[in-house]
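Of the protein chains in this complex, all but one are displayed in their positions.
Per-chain residue numbering starts at 1, and chain names A, B and C are given in the order in which the chains are listed.
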Amino acid sequence: MPYRHEIRIAWGDCDPAKIVYTARIPGFALDAINGWWEHHLGGGWFQMDLDRDLGTPFVHMALDFLAPMTPRHRLICEVAPTRLGETSIDWRVGGYQDGVHCFEGRFTCVFVKASVFAKEPPPAEIRALILGQIEAPAG
Amino acid sequence: MPYRHEIRIAWGDCDPAKIVYTARIPGFALDAINGWWEHHLGGGWFQMDLDRDLGTPFVHMALDFLAPMTPRHRLICEVAPTRLGETSIDWRVGGYQDGVHCFEGRFTCVFVKASVFAKEPPPAEIRALILGQIEAPAG
Amino acid sequence: MPYRHEIRIAWGDCDPAKIVYTARIPGFALDAINGWWEHHLGGGWFQMDLDRDLGTPFVHMALDFLAPMTPRHRLICEVAPTRLGETSIDWRVGGYQDGVHCFEGRFTCVFVKASVFAKEPPPAEIRALILGQIEAPAG
Partner (left out) sequence: MPYRHEIRIAWGDCDPAKIVYTARIPGFALDAINGWWEHHLGGGWFQMDLDRDLGTPFVHMALDFLAPMTPRHRLICEVAPTRLGETSIDWRVGGYQDGVHCFEGRFTCVFVKASVFAKEPPPAEIRALILGQIEAPAG
């Protein structure tokens, strides 16, 4: 089972079309990935940067918007790593409201030593954590 | 006891000073007031507008920033109405992290018929709800 | 020459890594596409919705993040339509700071009658405008 991250959609997330403004959605997906780290590591990007000198900047994102979202239901984001490379990681984030699949996103991050912003393989502990959570391809 | 609204502070809410960026804080307070409505009325500003033709635009806000905030703790916002006028309402929102009082805000909204954006006293049901929740002055 | 949209990057757009937070970047790209409409049509999505009952919701976005951005330089976004279908349009947005290519994005929108949120081919005038601005593939 992937990690599930709940987000409360509010009035201010919506635009005059009375649905969530598109540009908010990548932010929801990133909050969900950050939540995955917090859940599994005890701290998100903030703690990873300050306490472990570890950063995971994004190099790619792709999202399909499948159904409009509104504040009438909580947004549930399913988050899972789908691939771990030497110094990179792929994520899948699926967004659901009331059982409806609203968006699907794919993200690629690289691991860096935060203080110098230079690529570096993640520590063994984090490598092991991720490998234990990799999602098998659907189908 | 006032309504307590929990907010998950994240990396993206922080600025290069490694604390929450000031301009995010009014948004947290508004999310908390919206949460008060959702908790007490079964729907926030979105449902009030679409289902009841009722709006509560802000005419004033004042905030004191008492301590910096970070993602290390959840933000707990205490929300309470403090005054109900014929067509207006005052709110207090206090923000706390790990027991530390981080900000205190005061807000004034007016009640409008949303479809025409014209001042109008709130329905009796909502008037009664608010009157039952008015916070006595501290001290 | 594609339309060039200038954005002032500020402190609040940056995260504790002292670079622009990833989740702000899709918003910059969307502001730039909105600016293309404003430049060519005399009004952006707001005026298209309210004055022409025309919406262009996003169904897809993909971005590559090529270099970090900071407030030290203005962000220049090049925007061009790259394909016009019966009821859809593709956009390219390239982001540059001080001559450095910082991100490249691809976006797909569909045309809808805004009041009913149903797919509909764009008016002939808008079709002609877009066709005159389609960017030839690079290379």
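Descriptive notes on the structure:
Keep this in mind: a contact is a pair of C-beta atoms (placed from the backbone, for glycine too) under 8 Å apart; a residue touches a chain by one contact, two chains touch by 3 or more.
Because the structure is predicted, anything quoted here is derived from the model rather than measured.
Across the entire complex, the residue among B:A23, B:V100 or B:L131 in touch with the chain not shown is B:A23. The chain not displayed touches subunit C at residues 8, 10-12, 14, 18, 27, 30-31, 34-35, 43-47, 49-50, 70-72.
Where subunit A meets the chain that is not shown, the touching residues are 11-12, 14-16, 18, 21-23.
Mapped onto subunit B, the interface with the missing chain covers residues 16-17, 19, 22-23, 25-27, 30, 46, 49-50, 55, 57-65, 68, 114, 117.
Note that in this section only the chains that are shown with their structure count from here on.
When chain centres are taken as C-alpha averages, the shortest distance to the whole-protein C-alpha average belongs to A.
When chain pairs are compared by their number of contacting C-beta pairs, A-C comes first.
Summarising the inter-chain layout, the chain whose CA centre lies farthest from the centre of subunit C is B.
Rotation relating subunit B to subunit C, from a C-alpha superposition: 180°, rounded in steps of 5. Remark: subunit A and subunit B have CA centroids separated by 28 Å (rounded to whole angstrom).
In terms of their C-alpha centroids, the spacing between subunit B and subunit C amounts to 33 Å. Distance from the subunit A centre to the subunit C centre is 23 Å, each centre being the mean of its Cα atoms. In subunit A, the residues that touch at least two other chains are 27, 30, 46, 49-50.
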